[in-house]
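The structure follows.
For this depiction, one protein chain was excluded, whereas all remaining protein chains were kept in their positions.
Order of writing sets the labels: A and B. Residues in every chain begin at 1.
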Amino acid sequence: MKEINDLNLPEDLKYTKDHEWAKNSDGVITIGINDYAQDQLGEIVFVELPEVGDTFEKGDEFGSVESVKAVSEIYMPVAGEIVEINEALEDAPELVNESCYDNGWLIKVKIDDTSEFEALLDKGAYLDMLKG
Amino acid sequence: MENQPGTKGLVFNEPEIWDKSCNGRCAMSLPKADVKRAQLDKTLVGDAPELPQLSELDVVRHYTRLSQWNFGVDSGMYPLGSCTMKYNPKTNEVQASRKGFASAHPFTENSYSQGSLKLMYDLEQYLKEITGFHAVTLQPAAGAHGELAGMLMIHKYHAKNGRQRSKIIIPDTAHGTNPASASLCGYESVNIKSGKNGILEPEDVKAVMDEDTAGIMVTNPNTLGLFESNIKKIADIVHAKGGLVYGDGANMNAIMGIVKPGEIGIDVLHLNLHKTFSTPHGGGGPGSGPVAVVKKLEPFLPVPRVIKNKDSYEFLTDCPDTIGRLHTFYGHFGVLIKAFSYILSMGAKGLTNASKLAVLNANYIKESLKETLNLPYDLPCMHECVFNDAIQKEHHITTMDMAKRLLDYGFHPPTVYFPLVVEGAFMVEPTETESKEDIDQFIDAVKAIAKEARTDPETLRRAPFLTKVTRLDEVAAARKPCLCG
Partner (left out) sequence: MRYLPHTREDIESMLKVSGLSSLDDLFNCIPDDLKTKQKMDIPQALSEWELDTHMEELASLNAANKNCKYFIGAGSYDHYIPAIIPYLISRSEFMTAYTPYQPEVSQGTLQGIYEFQTMVTQLLGMDVATASHYDCGTALAEACLIALRKHRTSNKIAVSSLIHPHHRQIMQTYLGPAGYEIVEIPYTDKGVTDIKALEKMDDIAGIAVQSPNFFGNVEDLASFKTVAADKKILFITSFTEALAYGLLKNPGSFGADLVAGEGQSLGIAKSFGGPGLGLLAGSKKQMRNLPGRFVGKTLDSNSDKGYVLTLATREQHIRREKASSNICSNNGLNAMTAAIYLATTGKIGIREIAQQNHDKAFYLKTGLEKAGFKPAFNSPFFNEFVVKVPDSFKAKKESLINDKNIFAGIDLESFYPELKNHYLFCATETISKLDIDQLVKEVQ
């Protein structure tokens, strides 16, 4: 497993204490799990995602990521409506390991209010949390 | 490895069964058609299922070859912790296949089923004697099914008392079936940690036990192989708040004739006949999970129950407070016969000796290997002992590597990575039916492997070598599930 200093955590993303990342493009938030989470889980074999049109509150469980011997629930960093899910993960869950910030994204969410997004952690704050 | 049971041998290849199929073959002797064909409406009739077409020898050879790729208790020592892989006596199989039992139809009336009913009634009495409880049901089909029965009774008990509760206390050493069974009753699991000696501390239970908590699920002896010696105090705490104590009797093999769970504050207990009472595991079942209860829970037992009249037996279904039915008929009757035969073959003295020798074997292994493997809880154990890979970590050798290497030496590995409270757990349960010679061989094998961990770690990481297949790609299996051919 990676040391904290070896983690790839892009500067331009927001992070959550549950090890997700989020990116805002014009009110649509793309969400995935970050390098730390994918590294801890190991080889990911299945990703369970919601359906387009589902709506969630901040903190709701919206899916799960599975390795052979572990399951991690994933939680909404912001409230909103699912506008797109990464369908490629159905046949290729390994994309989350290979490219967690790019081809391995999970969902896109439409939000009404950007304040929840703005309140997420930046890289520095997230790293501080990890180091405890 | 000269003196170890693992050796070379000819291993046959065998394709998937449909690859042997040849149109026109049939391995079944078909009865003569002695009545006129009755044609069903054509719209209802489907194509015949595409099953393989084989001769009788094709079938026999296929399954004989498959069987040779398996390791069973009859092949060698199978020290799988928490599973009690003791010898499965052959006479039990003979008894269960007697025509009067095997051909009995479940809908034959009580008066034509007196043999089955008497057997079930007597078995209930024996299990009551062994566990110290007031009443027993034989209906649950397996341990987890027994847990569900027990939790449903606790649920019903609270409902009957006028106020349902929402939580249940489960220690971190519990089997995964415990929280899963509790969930089915809508109970939220409250997890508590075992104390530093590997057993529950009454204060920790006291801290979480309240009047919204239905009770606690305790495995005793626990999955670290330790006796929960505070059980009575814990039961008092739970009872004082109106809760009940569920006992997971998976490890009953350690205490027959020594402790009766019904006397130490436990209210409901399930047994695993396929563990303690010698019925075969069958590669994953069928098992049987009878449940024993104290008097106040008797009204909630599943139906039908077996009762004795003056000199006959019958099923009773009219029990107003019952949790209901759990199995289509009366449970795994065929498995009950085997456990019944075992108890009759052992007698009270034999069962007590079995427990004593099971505990002796485990302590002997613990003492003999504690310099070789790390022993997180160096305390007198019951029927099993839990080591881990802390010493071998230095050479980057894991519990899994050692487990796989044991296969080459001709032993089934212990349970690995359970209980979860011990990192890299290596959980050994020899059972009483293993002789000192076989155990010594196992100890030597573990020592030899620990030496290999230092001298030749690369070999260990690639083990096993002598098995039909090597380590399998479980990631690929789960990513692209191929569940049928």
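As a working rule, contacts are C-beta pairs under 8 Å (C-beta built on N, C-alpha and C of every residue); 3 or more make two chains touch, one makes a residue touch a chain.
Keep in mind it's a predicted model, so treat the numbers as computed, not measured.
J.: Quick one: which of B:R163, B:K232, B:K295 or B:H396 touches the chain that's been left out?
T.: Only one of B:R163, B:K232, B:K295 or B:H396 touches the chain omitted from view, namely B:K232.
J.: Out of B:N222, B:S341, B:Q392 or B:Q441, point to the residue that touches the absent chain in the complete complex.
T.: Result: among the candidates, B:S341 touches the missing chain.
J.: List the residues of chain A that touch the chain left out of this view.
T.: Residues 46, 48, 66-71 of chain A touch the chain that is not shown.
The rule is short, and it goes like this: only the chains that are shown with their structure count from here on.
J.: Using mean CA coordinates as chain centres, what's the gap between chain A and chain B in Å?
T.: Chain centres of chain A and chain B, defined by C-alpha means, are spaced 39 Å apart.
J.: Please give the residue numbers of chain B that touch chain A in the complex, ascending.
T.: 474-475, 478-480
J.: In the complex, go through chain A and note every residue touching chain B.
T.: For chain A paired with chain B, touching residues are 43, 45-46, 66-68, 91, 93-94.
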